[in-house]
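Contents: one structure, followed by commentary.
Yeah, one chain of the complex is gone here, protein chain that is, but the others are all in their spots.
Let's look at subunit A:
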Amino acid sequence: MSEGKGKASEGKKKSERIQTLIATQTHTYLATVSSSSSSDILENIYDIVIVGGGISGSALACALASSPKITGSQKRVALIESSDMSNIKEWKPVKGEFSNRVSSLTPRSVEFFKDIGVWHNIEEERIKPFSDMQVWDGVSDARIKFNNENNRTGPLAWILENYNIHHAILKTLDQYKENSDVDLLDNTKVQKIFFDKENKDEQFDLSDWPCVELSNGKKLKTRLLVGADGINSPVRSFANIDSLGWDYNSHAVVATLHVDPSIDNKTAWQRFLPTGPIAMLPLQNGYSSMVWSTTPNLATKIRSMPSNDFVHLVNAAFQLRIADLEYFYSQLGDGESIDFFNEFEWRKDVQSKNSDYNYKEEFPPLVLGVQDKSRAGFPLKMRNSENYIKERIVLVGDAAHTIHPLAGQGLNQGLADVQCLLKVIEQGITNGQDIGDINLLREYSSERYFANIMMLGVVDKLHKLFSTNLTPIVLIRSFGLKVLNNFEPIKAEIMKFAMGTE
């Protein structure tokens, strides 16, 4: 992988490289046979077609473009995205404004981005590495603190806007343009995926190559079809692969928060409320990103309530007892409502007199405001495909699996898929295998299926464990948290798991 960046500097002109095996074959072939229908098909032959230009799909295209193994063996790649990606390509961040969709990248994902040349294209000022994390039980206040500074292995994770990541990937992909053969087809919808059983050609039989019919009328035939097309993946449906899982009865509300700028914003906070976890992730001093998973009903109210009241509700959700918070919930909705600010102030006042909280150390910075129009929401689901592969088809990212965001692992899993798929494809090329061969793809599937299902299971159990205020369970989980908090070796293992380094 390390030679990925050096590759870009190689001055080989694309026109010279049209001696691609396939291209050469196509040309010889076209010279001998002049049937227009089959020439159309051979012009549009690809080695890899990626459906879905989200972060995982784009990252795969970029990883393939960065690989000397893949460009050197003249592999032809297409990335198809239905939406217009110019807003991502031309992303111009505004100082003091942050997109509400952020991700936490684990050290493993960051390493991967460095390998494929993406990391240096990230807007550096808008990356927030953090080494501290506090997670606590909203019912019992049992708390676990992670601090990776002592381990000297660097930050626990980096918080970035999804735009920042996606923009950097597309920029990097563009920089590889000279030396790679990746067609980026945005604004292009996939109309239909099928096997072209009709076309009986004299020389070639591509009837088991997936054929992707696009909205521009083109039909791409591909040796390997990659579904990076999200939770409702059309590629997965085409492959007839079932997706198993459930919808959590909860929605996530996201928002960009203005927080007390005098506080050094370097900790990720997560409080488990009985309705679901609420998390505050640092963006910069003075700015944080919130992800609040809660009931669909509450989520709707939280998204639409007045900004001022929202700010105090978020403060209450992090700082007040559950009973107090429930009073706030009861005041949401139409009609006369209470003064949220006063309610928060006096309740916090009483609470601080009756407890020994260290507000500065144990709670996130006070929320002062919310960025205009930054509140949004989406339903939460858990899914895992029964299989990630079929002959000539492979699923990555959300098309393969979808996870609850409470551990910030979704995108990192997708990137780990991409990393693994790159490795498997490279290995297939080294050994002269057809990269659509199911025997090769099995290596991807066996590695990623196990890893993903572990993570899905752990996160799902965490969600379930904390989504109750049944006393015995609260007692057990609080005891567990306290024991864990004092047991450094296990904490270190948990951190490694969450950081993707294990």
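The definition used in the following text is that contacts are C-beta pairs under 8 Å (C-beta built on N, C-alpha and C of every residue); 3 or more make two chains touch, one makes a residue touch a chain; residues count from 1.
Basically, contacts and distances are computed from a predicted model.
Out of "Electron transfer flavoprotein subunit beta", "Putative thioredoxin-like protein", "Ubiquinone biosynthesis O-methyltransferase, mitochondrial" or "LALA0S03e08152g1_1", which one is the UniProt protein name for the chain not included here?
For the chain missing from the view, the UniProt record says "Ubiquinone biosynthesis O-methyltransferase, mitochondrial".
Of the residues A:Asn147, A:Ser237 or A:Gln433, I need the one that contacts the missing chain.
A:Gln433
Taking the entire complex into account, which one of A:Ser73, A:Asn147, A:Thr300 or A:Asn387 touches the absent chain?
Only one listed residue reaches the unshown chain, and that is A:Ser73.
Just one of A:Trp91, A:Phe204, A:Tyr357 or A:Phe497 touches the chain that is missing; which is it?
Of the listed residues, the one touching the omitted chain is A:Phe204.
Name every residue on subunit A in touch with the hidden partner chain.
The list for subunit A reads 3, 7, 10, 17, 19, 21-22, 25-26, 28-29, 42, 45, 68-69, 71-74, 203-206, 208-209, 223, 391, 427-434, 437-440, 443, 446.
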